[in-house]
Each structure stands twice: as structure tokens, then as C-alpha cells.
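Worksheet for the structure shown next.
Removed from the display is one protein chain of the complex; every other protein chain stays in position.
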Amino acid sequence: MQTVEKPVSQPVDSPLTIAGRSFTSRLMTGTGKYRSLEEMQESIVSSGCEIVTVAVRRVQTQAPGHEGLAEAIDWSKIWMLPNTAGCQTAEDAVRVARLGREMAKLLGQEDNNFVKLEVIPDSKYLLPDPIGTLKAAEQLVKEGFAVLPYINADPLLAKHLEEAGCATVMPLGSPIGSGQGIRNAANIQIIIDNAKVPVVVDAGIGTPSEAAMAMEMGADALLINSAIALASKPSMMANAMGMAAKAGRMAYLAGRIPVKDYAIASSPLTGTITGANF
Amino acid sequence: MQTVEKPVSQPVDSPLTIAGRSFTSRLMTGTGKYRSLEEMQESIVSSGCEIVTVAVRRVQTQAPGHEGLAEAIDWSKIWMLPNTAGCQTAEDAVRVARLGREMAKLLGQEDNNFVKLEVIPDSKYLLPDPIGTLKAAEQLVKEGFAVLPYINADPLLAKHLEEAGCATVMPLGSPIGSGQGIRNAANIQIIIDNAKVPVVVDAGIGTPSEAAMAMEMGADALLINSAIALASKPSMMANAMGMAAKAGRMAYLAGRIPVKDYAIASSPLTGTITGANF
Amino acid sequence: MQTVEKPVSQPVDSPLTIAGRSFTSRLMTGTGKYRSLEEMQESIVSSGCEIVTVAVRRVQTQAPGHEGLAEAIDWSKIWMLPNTAGCQTAEDAVRVARLGREMAKLLGQEDNNFVKLEVIPDSKYLLPDPIGTLKAAEQLVKEGFAVLPYINADPLLAKHLEEAGCATVMPLGSPIGSGQGIRNAANIQIIIDNAKVPVVVDAGIGTPSEAAMAMEMGADALLINSAIALASKPSMMANAMGMAAKAGRMAYLAGRIPVKDYAIASSPLTGTITGANF
Partner (left out) sequence: MQTVEKPVSQPVDSPLTIAGRSFTSRLMTGTGKYRSLEEMQESIVSSGCEIVTVAVRRVQTQAPGHEGLAEAIDWSKIWMLPNTAGCQTAEDAVRVARLGREMAKLLGQEDNNFVKLEVIPDSKYLLPDPIGTLKAAEQLVKEGFAVLPYINADPLLAKHLEEAGCATVMPLGSPIGSGQGIRNAANIQIIIDNAKVPVVVDAGIGTPSEAAMAMEMGADALLINSAIALASKPSMMANAMGMAAKAGRMAYLAGRIPVKDYAIASSPLTGTITGANF
């Protein structure tokens, strides 16, 4: 059904630029939780994404589902975003970020200095530690990383990270894998309205409508993993998410109608008609 | 940006079938409120829609913005859905429906018996009259119309209309043109879960995220007019709405993840790593 | 804890007046679903309510939990609101309404002509039938009843019932006993803004916050049964609901602050201080 997207000429969107590198797609995906490497490969393609995040620790330790994962992706086409999932402290995260950089180099991305910074001492909600995240970010920026920190939607923390030299901020919509959607839209809106770096909404998005909503609010990009990998049909959901990210971005550029209290008729009703008028 | 939609093979969706007629697109649009006929024409194309609703009274009376409207659309490609906008009583609506059938015939759609039934005595919110709507629907069904009634999201009224032989039910998300989105999702969900005819969510949708949400809930189709026609860039918004309707439908078919209270880590963390492990 | 409500002099609220009869309390309760008659009796007292609804059919047939129910309440203090629960058609409801009037007379309320009209063909969601309800209401008004119809939150239906001579309209917040709260606030607000009879929000309220919200919107009264009767501690919940109804009403009269996008500091900060200033 969605195979026949008629090309329509539209004003061209500017690319998403992170740390000087430009991307057309505004949807990033992940590699965890898939039922098979094949489903992962198909989903990455059908999502249209250009950035894929990889859990460095899980690849290094060959955690279940991560054997062969790094090799299963065509890194000549996909930009790797190594992440520090599984790190509970700033020190741990810094160390794993360095490993991630090595991994990217080994896989052919010599100039890849990106890292998705996760400092998560909490195993129940997987919520990030603001203090440890800021500390690790400051260190990684010093070491030349392009740091994309995963954070609770705290506008002041976002500002601290931006001032520390982070390449983006990545506020969470709701806990990782919860599928609760955007539960803190007010704070995310404040972050978007005030950030000078790209804002990537990460975690919690469960449906295309939630993906579109984040983009309509003015987010620069999204990262979605669980909602794709754990859907009944991951590749189809990946395609849906890719389209929703585009649709939301286009709506942001196209200028939505204002919300009004009352109805607005299609046009003034002038005159009346009778059968004879026809 | 949205011009390069890579074709991806997916399970084929069944068509939308209304009164025995099948359609691929699940987004219907309108003709009112556009700033120019050109914007209307471009938007209809970029939305990908196959059904367009036309206000019979406004065309008949050549209301402002409706001169030449009927002739501006290529009715060999687009299925006309005449509507009874501007009718305050059942009698008025029945009469205008008959005019609509004539209009469709004159424009080349000999076998078009569709009518979007609107009975709206209320000029402030443009909310439909349940009593008048049911009465008009019963008469129009007798006369051989395929009736698509615009209704408040009342599950029992929807059932009455279905039993009266209507071809669809069209519950409103929120008042016409208000852009408030889906304000009565609970009732619309009950209608969807119990209807044996297609459910078309009509009125109130302001953004692609709201369009996608209605489709994710299981709606069969959408009708969107104001949010496209009155957007800053109507054609771009039309494109976004078309993609969102598809994305929402695909997500419905792809099976979303359940909503959970807590977070779910990407994978069990087994073992620990050190720099030496790499 | 809540026993010491300090009396504070406030502008006096006008009473709730229904069909010429005035009440101080704006919370109505019910008699169904309690675990015992004692819990029911205690809850009615602690709620502070002055109107209690009784299911005529269940009392007549001595349904489980309804033996001795009518006799368990002091009808010299509480105004009976017989209801037509269990009626699927207009005819059924009219017949049961007449029985209700007899029941009220037998229990000492000679001039009680109130009836809560429920016409509910749907056994899954217990949603009311708009067509049957209007038909029954017209008949009952003719017979001199003060009709309080239970309806889906449809503003046009509410207007029809008002014009038919009903004493109130009773839009539902969400399905009976569901505890989902006010799921259709937009429609209820339109009903409130346009009704010339009291609007009583009925069904779905699960918590005091939801009760207060309905009153803050300008509802004239509430009817709450399940949320009290099925709470772990019904009498305490009844007390909480009574207080919440009052608090919401007071807030409506006291004039809430507008909702603003940005923060407002407590006062301009003038000057700076040092320890020496103190």
C-alpha cells in the first residue's frame, strides 16, 4: 500500500546537521531487542534511517542478540552512533565511549567521534542521572567527542549540556521501552524553544502519532528502537515511523492551523437554493 | 525531502470499501476554505486522496470561493462526495442530497449515489443534530443513496444509523475547523470496536499526529479539510496528512508495542567489559 | 483528619434548584453496589448529599443487594430520585418511571415527581440511547414528571431534551462504573455553556479530582455512585467526594487564574541584599 508515494515537489527542507555532519533522515533507530538480525536489517532499510545506535557494551560482551550485530549492518551507508547503555557512572560511560570510538574505526568510520551518552544507575525505569551525565559529557567533549546525551526533559540541564559543548540534547519522552509516548511535552517544548543545538526526542515513543507529534513540536530528530523492534511486524512499523517523522516535520514547516474554541464553517452561506436553482 | 520514498515490500493492505466501491487511499479531503483554486488543486494531488467532498449548496449558490470549483477537479480520477453542508433540517438535507446526485451525474459520475449527510442547526459549533440526521438518513437510504452521516461520537446513534442502512458512520473528533484534534477518543474507540460499516473520523483533526492517532485506533478512513486548506502551506500539509494517514494505518496493521509502566532494557546485561576486552 | 473544618464566612452560593425544588448539596449519590446496607447508610451521611437515586426495577424485583434498601434510608431527609436502570426501550422506561412515582409516594414523598431517565439497550458499555431517551422524555414531561435524562455528552441532544421540557440534562463523563473520569470534557463544556437547565455530570467519575474538575467547569451538580460504593473505604470516599464537589464549586465561584505559557515571579526583584543589609 505505501509503496506508491507519488513524488511531489515541495520546498526543500534543510538537512539535519549534528557536529558538522548532515543527514536527510530525521529518524534514528537502534539495534537492540529484535527477534532476529534479519528483522533488524529489514527494519533499518524500511525506516529510511541514516543513523543507527549500537550498545557498545553489549556488542563487546556479545550479549544475547548482539553476536554478529555490528557486522550485520552496512556501515558504508549507515552512520554509527555508539551508545554507553549499561553504564551506571560517569567513569564507566567515558571508558565505554572510548571503546565505541575504536569500534567505529574498526568498522570503517575513521572520523566518527559520535557518542550517545547514557549514564543510568536506575535499573527499574532506566532514567538517566543528570549529575553523572553532565560530568561525563564535560570529559568527553574535552576528548573531542561529539556528545549526544540522553537526559530527562529538564530545560536547565539541557542548557548546561549545551554550554558544555554537547552536539545535541536527547530528552526522553517517557521511560525506555515503555511506549508511553510524550509524557512531558511541556518541558520538551521549552527545551526545543531554547536550544541552540539539535533536539532529538529519545525513548518512550510507541506509535507514529507520537513520533509525528514530537516533530510537529519542532524537535529536530527522533530516536526510536523498542517501538519498532518489538512491534508484531517490525519492518512495517519501521516504515510507518519513517513516514510519520517526515509527516511531522513537513507539518512543522507547513504551518498548522491554530486551535480554536468554536467551529468555522467552510464558507459564508449566501442565498438559499431550491430544486429549481439547479 | 519527502520525494524519495523508497518502495519497500510490505503485506498488502485491503482496500477501503464503501457501499461496494473500493479505494486505496484512506484520506478524504474537501474543497472549502482554500485561498485559491490552484492551492486546492495542488493539495488534492499532494494528499494522494481519491475522494473529495463538495458542498452542494455552496456550489449551487456560487458562494464565495466556490465559483468554478466543481469544474476545477478531474472527476475522472477523484470520486465526488457531495455533502449537505448548510442544511439545518432533515428535509433540507434530503433535498440537497438529491441535488448532489444530479450534480455528480452532470459531472460524469453516473453511478455516484454517495452523500455526506450533514444536518447542522447549530451555527456556533457546527455540531450535528442526532435526531434530524437519523431521520434524513432513513429517507435517503430508502431513495437508494449511499449515506455517510456526520455525527457526534455517540456509539448508540452510530448503531442506529448502521441499522438504518448507512454506508459508513463519520464521528467528529472535535468541532469543524477547530483543530482541537480527537477530543472524544473513548467514544470513537467504542464506535470503531462495534461498527460493521467503515468508520471515518471527520472534523477537528489539526495535525498529522492526530490523523495518525485516529488510524492507529482502527479508524477506516479520515476526512480532513480545514487543517489542509488553512495551513500556511496547504499542499505541503496535504502531503503530510496523506503520509500520516498511511503511517497510522500501517502501525495499526503492524501491531504496536504494549504500554508499560516501567522501562525495558535493550537486552540483559551479561558480563562486564574493560578496555582490555576490546 | 477532616473532622475540623473551620467555619469561614464566604459569599453564599445560590442553591441548586431543580424543577422548583432547592438543594444545598451539589453531590447526588446512589444505592447500588455497596457491600452492605450499613456501608450505604454511612456513605450517604458522610457524603452530605441530599438526593439519592434508587433503581426502581431492582427494588421492585428485590435484586441482590436491594432487599430492604428503600427502607434503609431516612426519606424525611433525603430526596428520592427514582431511576429507570435496566430499561432498554422508551416504553419500558415510561412504565418504570410511573412505578417510581408510586414508590416515592408510598415512602412518604407525596409530591415527588422526579425521575432519572435511563434508556440503555447496550449491556456492554451501558451507554444511553439518544432516540429512545428523547421519546421517553417527551412522554414523561407530558405526564407531569420532572425528568432528569442520562445522556451521552451530545450538545444537540441536550438542547432537544431541554426544549422538550426536561428539568436537567445529565451527560456522562465516561461509561457507568468505569472510573475513567471526564473523557469528553469538550462536549460537556459546550453543554454547560449553552444549557438553561442545570447540568448534572453523571457516570464515570472515579476520584475527587475528577469531581472537582466537573464543578470547576461550571457543572451544577454531580451524581456519583460506583466510585463511592466500590472504594476500599466507601464512607471515607463519600466524604472526600462531598468535599471535592464543594471545593470545585467554590473554585468556580472564586475565579481561577488564567493558564499561562510562562512563569510569573512572585514580585519584581528590586535591589540586592547582602548579609549586612539584615
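Annotations for the structure displayed:
Each chain carries a letter (A, B and C) given by its place in the written order, and its residues are counted from 1.
What we mean here is this: contacts are C-beta pairs under 8 Å (C-beta built on N, C-alpha and C of every residue); 3 or more make two chains touch, one makes a residue touch a chain.
No experiment lies behind these values; they were computed from the predicted model shown.
Here one chain is not drawn; of C:Arg57, C:Lys116, C:Lys135 or C:His160, the residue touching it is C:Arg57.
Of the options A:Ser174, A:Ser209 or A:Ser235, the residue whose C-beta touches the omitted chain is A:Ser174.
The hidden chain makes contact, of the residues A:Glu39, A:Asp129 or A:Asp202, with A:Asp129. In the complete complex, the hidden chain is touched by one of C:Ile18, C:Val119, C:Val197 or C:Ala227, namely C:Ala227. By the touch definition given at the top, chain C reaches the unshown chain through residues 1-13, 24, 30, 32-33, 45-46, 48, 55, 57-58, 60-61, 63-66, 85-86, 95-96, 98-99, 102-103, 123-127, 175-180, 206-213, 216, 225-227, 230-237, 239-241, 243-244, 246-251, 253-273, 275, 277-278.
Within the complete assembly, residues 121-122, 125, 127-131, 134, 152-157, 159-160, 174, 180, 183-187, 190 of chain A touch the chain that is not shown.
Going forward, only the chains that are shown with their structure count from here on.
Taking each chain's centre as the mean of its C-alpha atoms, chain B lies 36 Å from chain C. Counting partners per residue, chain C has no residue that reaches two or more other chains.
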